[in-house]
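Only one protein chain is missing; all other protein chains are in place.
== chain A ==
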Amino acid sequence: MRPILLSGHERALTQIKYNPDGDLLFSVSKDQQICVWYSHNGERLGTYKGHQGAIWTVDVDPTSTFIASGSADNTIRLWEIKTGRCLKTWDFPTAVKRVEFSEDGRQLLGVTEKRMGHLGTIVVLDVILEVDAEQSDERALTIVCDESKATVAGWSYLNKYIIAGHEDGSVSQYDAKTGELLDNVPVHELNMQVTDLQWSPDRTYFITASKDKTARLMAARDLEPLKTYVTDTPLNSACITPKKDYVILGGGQAAMDVTTTAARQGKFEARFYHKIFEDEIGRVRGHFGPLNTVAADPTGKGYASGGEDGYVRIHHFDKGYFDFKYEVERERERENRL
């Protein structure tokens, strides 16, 4: 497997995202550029210029027409993918740490930081899926997180719930229509922040990554914990691979903590766990710093990782990846054939 290295950013990556067809890869970093790449060969298609601060998050709409980005300059911006044009800027009192389009692309949620007397909020914006349409300034919904600020959030299946991960390690479920808090479950260790939340392809379950060195798979409907993946390093990101039943976890000792730990060799790796058996089945090394973000190609052919070292690495899986099966899986296949 030969990774493609993308060196379009000058600072640490914060999020990378594939579009639904898996041919484009969007990357944002703490330098104020959004880059879009062709995932098959690593060619850069363009950059989106306009943000005045570190960009924390990016998301693609289901039709691959728009992207939304959230930044430390207290704005969410909507861009046209094809031309790099900024279509709309929404202003907020604090930095935006997470954006995500709903399943149909008509709504956009943003998670704002708790700072300067403002509480952390989750806002929902209506988006008109036309390039030249006048986007509304109005917030369709504002959820205030008064207990612990939300760090990540996402839309469940059919836009029924908004699931948010919090700084205190809990995960909550909100009604996406009314913004009512339906449930709050302490999933990760107390005060170990949830660093990432990514969905299964059908959005019925999701994976959370946390600083408590575990990743958890949970059902969106009732927040039932399904699986736990235990690692030996704080996690920054986790994703679920389509086609094969694996999860990819990324993490590593944060640079500021390196001096306080003894041997941290070999922790800057993407770890592959079997989604069902919870075993670690492989690692991919390559980054020189912690992995801040991992993303699985929706077509299942590869994955990409973005690190604190400023590089994005796109990997296309070899045949061995697709052929790997547990002995029990093989046995069952044999039985089914008979």
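Points worth noting:
The rule we apply is simple: contacts are C-beta pairs under 8 Å (C-beta built on N, C-alpha and C of every residue); 3 or more make two chains touch, one makes a residue touch a chain; residues count from 1.
We adopt the following convention: contacts and distances are computed from a predicted model.
Not shown: a single chain whose UniProt protein name, out of "tRNA pseudouridine synthase Pus10", "UBC core domain-containing protein", "Protein-serine O-palmitoleoyltransferase porcupine" or "Eukaryotic translation initiation factor 3 subunit G", is "Eukaryotic translation initiation factor 3 subunit G".
Contact with the chain that does not appear here is found for just one residue of A:Gly53, A:Gly179, A:Pro242 or A:Gly282, A:Gly282. Contact between chain A and the absent chain runs through residues 1-8, 21, 23-24, 33, 37-38, 41-49, 64, 82-84, 246, 272, 279-286, 313, 315, 317-318, 320-321, 324, 326.
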